[in-house]
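Heads up, one of the protein chains got dropped from this complex, but the rest are sitting where they should.
For clarity, chains are labelled A and B in written order, and residue numbers in each chain start from 1.
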Amino acid sequence: MDEQLLQTIVIGLSNGLIYALVALGYTLVYGIIELINFAHGDVFMLGSMLALTLLVYFGVTTGTDPLTAISLIVLVLAITMAVTATLNVSIERVAYRPLRHAPRLAPLISAIGMSFVLQNVGLLWKGPANIGFPDVIPNTNILTTVLGFDTNVAITYKHLFAAVVTIPLLIVLTWFVAKTKQGKAMRATAQDPDTAGLMGIDVNRTIAITFIIAGALAGAAGLVQVLYNNTTVWNLGFRFGLNAFTSAVLGGIGNLQGAVLGGIVLGLINAFSDRYLSTQWTNAIVFGVLIAILVFRPTGLLGQQLADRA
Amino acid sequence: MSAMAGAPLAELRTGQVPDDQLLVRARGVTKRFGGLVAVNSVDFDIPRGAIVSLIGPNGAGKTTFFNMITGYYVPTRGEISFDGHPIVSMKGDKARSKKPHEVTALGIGRTFQNIRLFSTMSALDNVLVGQHVHLRSHWWDAVLRTPLLLAEEERATERAHALLEFLGLEARAHTWARNLPYGDQRRLEIARALATSPKLLLLDEPTAGMNASETREMTDLIRRLRAELGLTVLLIEHDMRVVMGISDRVTVLDYGEVLAEGSPAEVRANPRVIEAYLGRGAAEEG
Partner (left out) sequence: MSSLIAPVEHGKTGGLPAWLAHLAASAANWPAAYRARVQASPRRTVLMSVLVVLVFAYPLLNRAVLQPFSRNVFPLPAPDDTTVVFMLIFATMAIGLNIVIGFAGLLDLGYVAFYALGAYTAAYLASPHWSGLSILLFSDLPAGFPGIHLPFFIIFWAAALVAAIFGALLGAPTLRLRGDYLAIVTLGFGEIVPVFFKNLVNVHFSFGPIQLVNANLTGGPLGINPIDPPQLFGIEFGVIHGFNAVYLGLAVVIMSIVIARNLERSRMGRAWMAIREDETAAEMMGVNTVRTKLLAFGLGASFAGFAGAMQASYQGATTSDFFMFATSILVVIMIILGGIGNIWGVILGAITVQYVDKTLLSWVGNRLKDTGVAIGSPQLGEINPSQFSFLLLGLALVLMMRFRPEGLLPSRQRAAELHAAPPDQALGSAAVMEIEEEVIEEAEPEDIDVTPEASDAGGGGAPPDPPGRTGGTS
């Protein structure tokens, strides 16, 4: 196969995994309270800023010895996830829970407002410019240096890193929702919050846990963003968030596996558009895809027919 | 006058009524939801000027049938015509249905099992929305407030008041629908349905949640709808006194199929109906 094509696929896949992490947050929340959580992308953005700040604070930089770097990264990951989880659940408590019985559009508008607030927090915190971060994880091509292939296709440690952080989280999450008691409560609440409440499920708690999980995933994605893409900026959450939301819709919103699949597909679409068309059209293409899916196949690829509760 | 016509027609079964005296003619109507057959190959006639009731246990498919007559559900199979116009027709092996607003324009008005008024619009505006389909003014008439619009609005408002008057709601014309007492809301729904200028009125459990005296009033009102406005009425009702009191003909649905049909007396005596309602044991004992 064409090496350029293969390389594009590698980039698309690893970008797609990050989208998937954020997309899961959208899909979890939408699945349970039918809210497009506009602020989710911005939680991810703040997560990336926090991760970057912590990494700088701990002195992690290019050339930090691998063992120290790894242990510090794990530490930063844990802190970031905890903070974004707390942030996300606080947002739910303040901005969405009071509107649980208001008309559908009320929490959506509240979420948009929250998104603006968080973006401006990012803006005030780090200023308007892109913030760079040095390469901690080497861009060395594993295929040539470690495995000894003779190829121009690069699968670097960074790509590996994106996969190593993302895939276990995806597996754990799927297991959690499918197998645990709390996961069962989440699915029941998603089906019918009123009945779930009558059956003794603490609906508020279940929704809060959903936001905690979604926030933690966004935090993890934030860290990966910093180490993988080496940059963050205050309005990252809007663009990235819309990509991630598109992934969730693409896979069938409310469907966990769908969000992962959607993220990967969208990562590939992005990579191909960047590569073979032009980066300036990529956003238009992403939105074109989003509109086309919503119009022609609103249930997404893995389609989960969400009953219209109207 | 139509009350007179109702009596002999009630003697005729579905399929026996001459076509020119039919308002609704449904043949082989079937509706599947996934694997569930909600309505199975139902034939059903409504003679002009009759009051016909559709009864049956919960889940028998009554409202589903209603929703197919009004174009809200597209049947899986079958044909329904109304006043000589096809509402549902077969094209190949797929049924095609008119849209609800087109059905309304043909002359079918309806109420809902759970009241669905436009809750923060006034009673008057609710009735005016009912007239929407027969009003001719366009948006540019509205923008320019042309004489056409002004004349039409005046007439429509007059008629809306007359309808409210007919239902005893005139004093409530400017009250929000949702602030009306329950009985008034039921009647406002009927006023709104009448505003669509129907030939056939579908009433979905009009006496649900009413006490005895309210129920009596509603029964009288339904009689008046036929006697004074010449309407044909199709009724879904659980209150057997209402059904037996005013219907010319009763059709019993059970598991989506026609279990029995005939005059109220015939249906009441039908052992299969008793069985469906009370269970097998009751039928054997009786």
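The criterion applied here is as follows: a residue touches a chain if its C-beta (ideal position, glycine included) is under 8 Å from a C-beta of that chain, and two chains touch if they have at least 3 such contacts.
Every value quoted in this text rests on a predicted model; they were computed, and no experiment measured them.
Peer 1: Who touches the missing chain here, B:162, B:212 or B:269?
Peer 2: Checking each option in B:162, B:212 or B:269, the one touching the absent chain turns out to be B:162.
Peer 1: Can you tell me which of A:79, A:121, A:143 or A:163 touches the chain that was removed from the display?
Peer 2: Spelled out, the listed residue whose C-beta touches the missing chain is A:121.
Peer 1: Identify the residues of subunit A touching the omitted chain, counting contacts across the whole complex.
Peer 2: 34-36, 94-95, 97-110, 112-121, 123-124, 193-195, 197-198, 201-204, 207, 238, 242, 245, 249, 278, 280-281, 283-284, 287-288, 290-291, 294-295, 298, 308, 310
Peer 1: Mind listing the subunit B residues that contact the chain we can't see here?
Peer 2: So the residues of subunit B touching the unseen chain are 33, 38, 56, 58-64, 66-67, 70, 72, 99-101, 104-105, 110, 112-122, 125, 128-137, 139, 141-153, 155-156, 158-159, 162-163, 166, 174-176, 178-182, 185, 192-198, 204, 228-231, 236.
Please note the rule applied: only the chains that are shown with their structure count from here on.
Peer 1: For subunit A and subunit B, what's the span in angstrom between their mean Cα positions?
Peer 2: One centre to the other, that is 51 Å.
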